[in-house]
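One chain of protein is taken out of this complex; the other chains stay put.
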Amino acid sequence: MNGLLKLSIAMALALYAEAAAADKPDTLTIGITGFLSGPASVFGEPAKAASEILLDDLNREGGIGGVPVTAVWVDEGAGGEHVLSEYRRLVQDVGVDAMFASISSGNCKKVAPLAEDLQVLNIMWDCGTQKIFEENSYRYVFRTQANATPEMLSTLLYLLKTKPEFESIAVVNQDYAWGRDSWHIFSTALKQLKPGVRVVAELFPKFGAPDFSTEISRLLALRPDVILSTAWGGDLDNFVRQSVQRGLTERSTFVLPLMESSLQRIGPDMPEGVIVGGRGDHYFLHPEFRQDPDFQAFIERYKAETGEYPIYPVFHIAQALSALKGAYEKAIAANDGAWPGKEQVVEAMEGLEFRGLGRTVHIREDHQGVEDQMIGVTRHDPAYDFAVMDHMMIFPGSAITTPAGMESTAWLKTLSDSILDLPVQTYRHAE
Amino acid sequence: MRLVRYLPAVLVLVVAVLPLAVPWLKIVLTVALAKGLAVLGVVVLLRAGQVSFGHAMFFAASAYSAAFLMQGFAGADLAVLLLAGMVCSGTMGAVIGLFVVRYRYIFFGMLNLAFSMVLYALLEKMFHITGGSDGMAVGRPTYLGLELARTSFETALFYTSLGLAGAACWFVHRFLRSPLGEALSAIRTNETRLEYLGISARWILLIAYVLSAVLAGLGGSIIAVNQGVVTPDLGYWIRSGEFVFIAILGGAGHVLGAFAGALVYELVRFYAAAMAADVWQMILGFVLLGIILFASRGIVGLYRDLAAIAPGPRGHREPLR
Partner (left out) sequence: MDPILLLLATLDGIAYAALVFLVAVGLTLIFGVMRILNVAHGAFYAIGGYAAASLVLAISDADFSPWLSFPALLVAAAGVGAALGLVIERFLLRHIYAKEEVLQLLVTFAAFMILEDVQRLVWGVQPYSATDPVRLLGTVDVMGIPYNAYQIILLPVIAVMVLLGLRWFLRRTLSGKVITAVTEDRETAIAMGIDARKVFTVTFVIGAVLAALGGALASPTTAIQLGLGAEMIVLSFAVVATAGLGQVEGAALTALLIGLGRSFAVYLVPELDVLIPYMIMVLVLLFRPQGLFAVAEKRRI
């Protein structure tokens, strides 16, 4: 009798679920756009390698709600036309359940309205432009990491806390939106928090410039106290190597917010005392998790399979995947255990809290992720043949992210010195 | 095998109907048509034996003009954008043409390349006006006064492009058959004789140059609204090279070949990039090599061979012309 009751309850639930939700699929498919060719493939390839490991782990543990997950990669290096066409094909023809797009901010701007029209969950898994959610609001688009504003602001706060004495600054950024926008954010906040600093040079060499000799000569002659560069990839490698060779790093304090992704390539040449970051609390020796067995297991497997330690895009893809998993699980729970419909998953994304490989991230009502930021300085440890981070500070994301509904420039202009007293945890590098 | 003769018509029909069955293909096919228009511009100049390695500049110029227009007048109409693009690229073609038509062969090609690189560098460098290498967003224009949703707009744009491509083919075909067009061919075969006849080769070439710039510009405007964004890459030398590549792939100097080439190129490129992300450039490279080494008359040439084998009434050997 008991069994019959259970059965009928189960049947009733199933019928109910049928009405509210969808059939459980055989697999969950996600489309991921990232650079697999061109200079930015230094970010796409590590993320792709990581996604394979992470999905393997995930599926071995039963996938999401018992459903295995597979990923299809789209090469952003093949051009904007290709990304849009492939996006379309994956959604309309392959029928993917979610899209992760993209690395390039330009592509994020293109696909956000497309995702909205196609009504597909889109997680912006790596791009950094702060403008997306400040200029528009979307139902289907989310970002599972911070944006340029907290990334730049945390860098500036670190500089002001550790080297408050500087009087002049120069910038050498790549000539494209990220280079220009990041300097705009940094300089706006700088003017607010330390007015009177002289900007002695604003150089925007061409994206992919192979040679910075002339810029470096000019900076050597100008002797700014601080040199900021938000460059990345081969450009950053070139700039740092050429600066080291010419002794520029000895004359000025270097501030390189994306350096975490280049440390392993620069190797022993990297000078100590350079302020570096990794677009979030992304670091293979994360001081709070390096003893965590899951974290360690992942780092070791990644190192074994690729020969490198993971860099920040790896952490970003991990966050996107764990957000997706979190959203499905939240939606399944809200749905009394039944498989959720696409709209239910989208609703579950809002307000979601999840953890990738770093600290917990929270998705705000404007769909922007609130993520803590870690900045440190370089030093050498004989255990590694490249520089590691020391004196790491983790800044709470909630205090340094533009509040929902505000525009970053306007918000930065309201900052006061009190933000310098923000409580931050500081960690030393553990030998 | 009389059917072979109807092959082009059948293909046009397939292209026209395909997007109804496979909605996402619309975007790819519209891109192919837009590039086909630019290639048609290259083909016009090829008739005179001149190869431009900078035609992407007209493509980019009119794409940016669409972006500026949409920025200045939100809700401008597609017809206005297309017209403005043609005026913009035509004017630019006339100005640059005045200089380049004095030169022939490699010098003609190089000067075009030089102009296109200046435009590319400007678009990339003037961040505060053009958005630098990230480019500018292009909103969705109205379609003959109607505000359409994305899907219907894309359908409308596709059929508009198809119509424009047809019209352009017809026009260029007539142009090349006109005395002007015949004089253009004479530049390739014997320019001196042309001058003896009292015809200015420079003027003829200038007219052709402006026409080819307008065609490339039309393609550029279509790409801009189709993609919703314009970037300096639209004017990079690799894209100019791509246009020449497609012209040869289709069959050098052939009107319908421009579109046949663009379709094949876009589909190969799309599937190669989707299925073999690691080696899509290599695949395109081998396709290009194969065409040049083994079928240098391009797709049109292959078709002609096919049609020539097939028995048919004489005088119908060139159904594509």
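Note that the chains take the letters A and B in the order they are written out, and that residue 1 is the start of every chain.
As a convention for this text, a contact is a pair of C-beta atoms (placed from the backbone, for glycine too) under 8 Å apart; a residue touches a chain by one contact, two chains touch by 3 or more.
Note that the coordinates shown come from a computational prediction; the quantities given were computed from them, not determined experimentally.
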| query | Which shown chains does the chain we cannot see touch? | reply | A, B
| remark: Touch assignment to the omitted chain, from A:T27, A:T70, A:N136 or A:S213, lands on A:S213
| Hidden-chain contact residue, picked from the options A:W73, A:F133, A:F204 or A:F354 | A:F204
| said: To test your reading of the contact rule: which positions on subunit A touch the chain that is missing from view? | reply: 36-39, 41-42, 44-45, 202-206, 208, 210-211, 213-215, 217-218, 220-221, 233-234, 237-238, 241-242, 245-247, 265, 269
| said: I need the residue numbers on subunit B that touch the omitted chain, in ascending order. | reply: 46, 51, 99, 102-103, 105-107, 110-111, 113-115, 117-118, 121-122, 124-125, 237-238, 241, 244-245, 248, 252, 278-282, 284-286, 288-289, 292-293, 296
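The rule is short, and it goes like this: only the chains that are shown with their structure count from here on.
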| Taking each chain's centre as the mean of its CA atoms, how far is subunit A from subunit B in angstrom? | 39
| Where on subunit A is subunit B touching in the complex? | 36-37, 73-75, 78-82, 84-86, 88-89, 91-93, 105-106, 109-110, 113-114, 117, 175-177, 180, 204, 206-207
| query | Which of the residues in subunit B end up touching subunit A in this complex? | reply | 22-24, 27-28, 31, 124-125, 127, 131-135, 137, 149-151, 223, 227-229, 231, 233, 269-270, 273-274, 277-278, 280-281
